[in-house]
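Structure first, then comments.
All protein chains of the complex are present and in place, except for one that has been dropped.
Let's look at chain A:
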Amino acid sequence: MTAPISTAMDSLSAALKSNIIPNQEYLLQGSVLDTSVEVLLHRLRGLCDNVDTGPEPFYDHEMCFSIRRGSPQEQPLLLRVRRALDAIHSDMPWQLRYIGQPELGDKSRPTVVRSSIDIATSNTVVEFLTELGCKLDFEYVTRGYMFRKGRMKITVSKIFKVNQGKVPEGVPEMISQSYLVELSVLAPSGQDAIAEDMRIFAEQLRPLVQLEKIDYKRLVH
């Protein structure tokens, strides 16, 4: 009788306190030219865990929503919705994701760290967000391959433009003549050792791809 009734909120905050929720994303990014992507895929096939099954293809649509918090000067909150477009993954739930500001840290830190929280949702999440007052900021389609190496995830993908919420048929317009390459690990906060593993892995892909800590602030101009 005296035992407190535990709520979902309580167990969530308890989990947060004991650092078991993987809410930190360790990230390195780079790109590879279309002409060299085959070489990179080949190398990844050899380096990564899924040797027997081959790389996992994906074809996703990502929408980025923003909502103002208070004053207009403040940075709007960004939420990303992602869904699979290919037939194999059509029964997969949609994904809602929050990504925080990336922390670059100093030179001793091998990767960017940013907070990342994601959750599976139903396909009505877009309506839900719109009702909340979120505005569709931009969207794109990403198509490529995913590899795994231990806890590390490596994606090699092409980014395409999306027109008026519809994925253009035929040859869609793509961003640059390169594939985006991302190396990431989701981990609970404080597990900095994984970053060193990532640095070593990134080293193995040089000089084919330069996986680096990219400063987003430098991209705004």
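Operating definition for what follows: contacts are C-beta pairs under 8 Å (C-beta built on N, C-alpha and C of every residue); 3 or more make two chains touch, one makes a residue touch a chain; residues count from 1.
Just so it is clear, contacts and distances are computed from a predicted model.
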**Study point:** Hidden chain of the complex, named as in its UniProt record, picked from "DNA replication complex GINS protein PSF2", "Cytoplasmic tRNA 2-thiolation protein 1", "Mediator of RNA polymerase II transcription subunit 8" or "Actin-related protein 5"
**Key:** "Mediator of RNA polymerase II transcription subunit 8"
Review point. Which parts of chain A are in contact with the chain that was left out?
Key: 29-33, 35-36, 39-40, 62, 64, 137-140, 142, 159, 161-164, 175-178, 180, 207-210, 212, 214, 216, 219-220
